[in-house]
Structures are given as C-alpha cells and as structure tokens.
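First up is the structure itself, then whatever we jot down about it.
The complex appears here without one of its protein chains, the remainder shown in place.
Right, subunit A next:
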Amino acid sequence: MIYLNYIIHDYTINLKDVETMILELKNVTGGYSKTPVIHNIDFNISEGEIVGLIGLNGAGKSTTIKHILGLLSPQSGSIEVLGKKITNINEQARAHMTYIPESPILYEELTLREHIHMTAMAYGLDENTVMERADGLLKRFRLEKELDKFPTHFSKGMKQKVMLICAFVVQPELYIIDEPFLGLDPIGIESLIDLMVKERNNNRSILMSTHILSTAERYCDRYIIIHDGRKIADGTIEDLRAQTGLENGTLDDVYLKLTGGDTHVS
C-alpha cells in the first residue's frame, strides 16, 4: 500500500512537470506545389509563451503559418494543435486558434460590429460575452466610435486593428500573428504588445512572425529562426547568444551571425 501511494505520488509530480503543448510541428516539409518551400521544420509552443518566428522576406515564415492553419497540407511531417493533428478540414483544431494575417482581409459588406458578430458566431461565443470583451479592445485601439462603420473605409492601420480585435475577442489558446506591427502607429504597437503580454500572463500562447527584430527582442520568450526554408535555431535569447558566442549580442547580431550575414533569400 505504501508502495502504491508512492507510485501515484510520483506520477502526479511527473504530470505537473509536463508543460501543456499547444502547438507541435514535427519535421514539416511543404510548399505551394511539389517543390518544397520549407524543409523539416520542427518546433513546439507551450502554454503561456510568446514565440517569435524570425526570418527575412521569403524565408518561409508565412508558408509555415499556412501549414499550421491547414491552408496548405504538409508533404511530409505532421502538425498538432493541443494534440490534434491538422488536416484541411479540421475545424476542431482551428477552434483553438485565431489568425491575424499580414494584410487585413475584411468583408466589404460588413460593419465593424458585424465582423465581431461573425467571429463570435464562428467560435461559439454568445452575444453578450463577445460585446463585453470587444468593449475593452475597442477602447484600447480607439475604435469604439467606429462600430457601425464599414472597416473597408478605414486606414490600413485601423483595418489591422479590426483584425486584432476580432482575433483577441475570441481568447483562444493560440494566436497566430503574421507581421503584427505592419501598418500600426506607435500607440497601436504598444497597445498590441501590452495585449500580447496580458494574454501570455493568462496562459495563452502566441506565435508571431516578424522581421522587426528589435521589437521582437523586447517581449518574445523564445525565437525560431528560419532561413531559406529551414530552421536554423530555436531557443531563448540566452540560448541563441550561447549558440553564436555573442555574449551581449542583440537579436539582430545573433540573427546575422546565424545566417552568416547572408541576406540572400532563394
């Protein structure tokens, strides 16, 4: 009996030690046609982490994201969200994540309020809850007076804020954000960073692709560096510094060292 208790106790301790894996890519190779754009991409994201997906234009960041979203099917390897494998028709996996594209994609025929309603209906939220959540976000991004206007008439930055509101209103386990700072004004960038940090503190995870390294360095917990479609590094800034031998190097320095200063993208 004493022995059994020990085993149960030990097992409980082990379970606590295991971090909840939100996203896991296992040797993913894929692209738009038979020729692969990304090769053997392998990484994971745990609960409550902000992970930066770093790389130059054309390095394979957006392609990797499209595979995670199920918009592209991997030629080999697999992707799991909360342990669920993603295919093109997997709505269950998509229910755990929201996506903010690089360029805002909005319905021309819907007002801002109606965009929020559509998102709420898609993610199974009730009207009161979603409007309660939206209220804070609208104030944060200074769009509370624009609710009944058509976002297609907004500036690019305002459109991007609409995308952010629609994604953050859901409060999913995982946010996938493609180039989040593009088109945002400095106040918008600060609001977004605050929001991301707040979500991380609520144990939600964020995968964010960017090539603005100085901003990413301020708040990302970990970095995955992709170059020419291959993962060349994965770890915290300290890990990357140790890997490159740049003790006090910035993320920019580390990136240049890792890629050999090669700015060429095939």
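Note that in this section contacts are C-beta pairs under 8 Å (C-beta built on N, C-alpha and C of every residue); 3 or more make two chains touch, one makes a residue touch a chain; residues count from 1.
We take it that contacts and distances are computed from a predicted model.
Student: Which protein name, taken from UniProt, belongs to the chain you can't see among "Polar amino acid transport system permease protein", "Nitrite reductase", "Bacterial ABC transporter protein EcsB" or "NADH-quinone oxidoreductase"?
Tutor: Of the names offered in "Polar amino acid transport system permease protein", "Nitrite reductase", "Bacterial ABC transporter protein EcsB" or "NADH-quinone oxidoreductase", the one UniProt assigns to the missing chain is "Bacterial ABC transporter protein EcsB".
Student: With respect to the chain omitted from the figure, which of A:L69, A:L112, A:L195 or A:M208 is a touching residue?
Tutor: A:L69
Student: Of the listed residues A:E47, A:E114 or A:D239, which contacts the missing chain in the full complex?
Tutor: Touches the omitted chain: A:E114.
Student: For the chain left off this view, which of A:Q92, A:S155 or A:T236 is in contact with it?
Tutor: Residue touching the absent chain, from the options given: A:Q92.
Student: Out of A:I105, A:I187 or A:A242, which residue would touch the omitted chain in the full complex?
Tutor: In the full complex, the listed residue that touches the missing chain is A:I105.
Student: For subunit A, which residues lie in contact with the unshown chain of the complex?
Tutor: Interface residues of subunit A facing the absent chain: 69-71, 89, 91-95, 99, 101, 105, 107-110, 114, 117-124, 126-127, 150, 152.
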